[in-house]
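Next up is a structure, given as structure tokens.
A protein chain is absent from this complex, but the other protein chains hold their places.
What follows is subunit A.
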Amino acid sequence: MSLLSVRDLSVKFAMRDNTVTALNQISFDLAKGERLGIVGESGAGKSITGFALMNLLSRPGFIDSGKIMFLGDDIVQMPEAKMRNIRGNKMAMIFQDPMVTLNPVLTIGQQMVETLMAHRKLSKAEAEQIAIVKLREVYIPSPEDRLEQYPHELSGGMRQRIVIAIALLLDPQLIIADEPTTALDVTIQADIMELLLELCQSNKVGLILITHDLGVVSQMTERTLVMYAGRIIEAGRTREIINDPQHPYTQGLINALPQQTKPGQRLKQIPGSMPSLTAIPKGCPFSPRCEFVKDRCHTEAPETVQYANVEVACHEVNRLHTDKAEEIKA
């Protein structure tokens, strides 16, 4: 049984006189202990996906249709009381900025004990013991002293470790990490990522890693979803997607990275920018920026098809390949 199974999930935002579609019928599965990356640029719907999975969307956003099956139950239909038991307990979330996640007026200890006691019948002393064990797991030096400290007394990397420790407190089966290292320096990022990978592997925790950084996805995840304008446009094994992307957008995204071009040469850029949710182009949302665009791309939304080991939503996947084959022949 898969841990998480999302089917035709649509999220909309109610505007003054109409609704805009932020997520358009996305479907994916996550097996127990699997690590999945969600990549895309700002406005693609990555974070909305994370919030929807936690059933944390607040007005004007709402789940319009679809199912989120988590451990056999549909989260979309779940009453709030039951959901509260899942959130933090079975499923935990890590956000970009640890200073916003942590409460500045409570000590680290208070925040950890509070989480534990909300879900389990424990005495304060027992809860503190568990907190210390978890802090040690994320390599926090002298964890006993940290319990007494406030978030502002710690560095950015240390704070994010504590956020991870809190996420792991109740041994969840799924962690959703939304850009967990974007606010951190590279050397600290490498540290945190290594830690997250190690913890997920040793505790068999499923991970959904939301990021814009293809390098991070490549090193952390087994499977990847590429999102554009609220849709999944390509999905498959991370290796396949990085080494042989099929969708023109994924190809563009990878080719635009400076390391893909010789120093000093012109980078291969994607023209234009991500459409706003209020003005998503008809047909394929990527069509105005696509170099392989055909007439029907402007009118007809592409279905997701299996192609060369990945699932891809593009009318022109075949053509891309015949072109490549011809190039090789010529």
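Definition applied: a residue touches a chain if its C-beta (ideal position, glycine included) is under 8 Å from a C-beta of that chain, and two chains touch if they have at least 3 such contacts; residues count from 1.
Criterion: contacts and distances are computed from a predicted model.
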item	value
Missing subunit (named according to UniProt) among the choices "NADH-quinone oxidoreductase subunit N", "ATP-binding cassette domain-containing protein", "Dipeptide transport system permease protein" or "Cell division protein FtsK"	"ATP-binding cassette domain-containing protein"
Full-complex contact with the absent chain, from A:Leu9, A:Ile86 or A:Val216	A:Val216
Omitted-chain contact residue, chosen from A:Glu41, A:Asp64 or A:Glu240	A:Glu41
Among A:Gly72, A:Pro104 or A:Pro263, residue touching the chain not depicted	A:Pro263
Chain not shown: contacting residue from A:Ile242, A:Ile280 or A:Val305	A:Ile242
Residue, one of A:Asp8, A:Asp74, A:Asp185 or A:Glu300, that touches the chain absent here	A:Asp185
Absent chain, residues of subunit A that touch it	41-42, 155-158, 185-191, 193-194, 212-216, 218-219, 239, 242-243, 252-254, 256-259, 261, 263-264, 266-271, 273-274
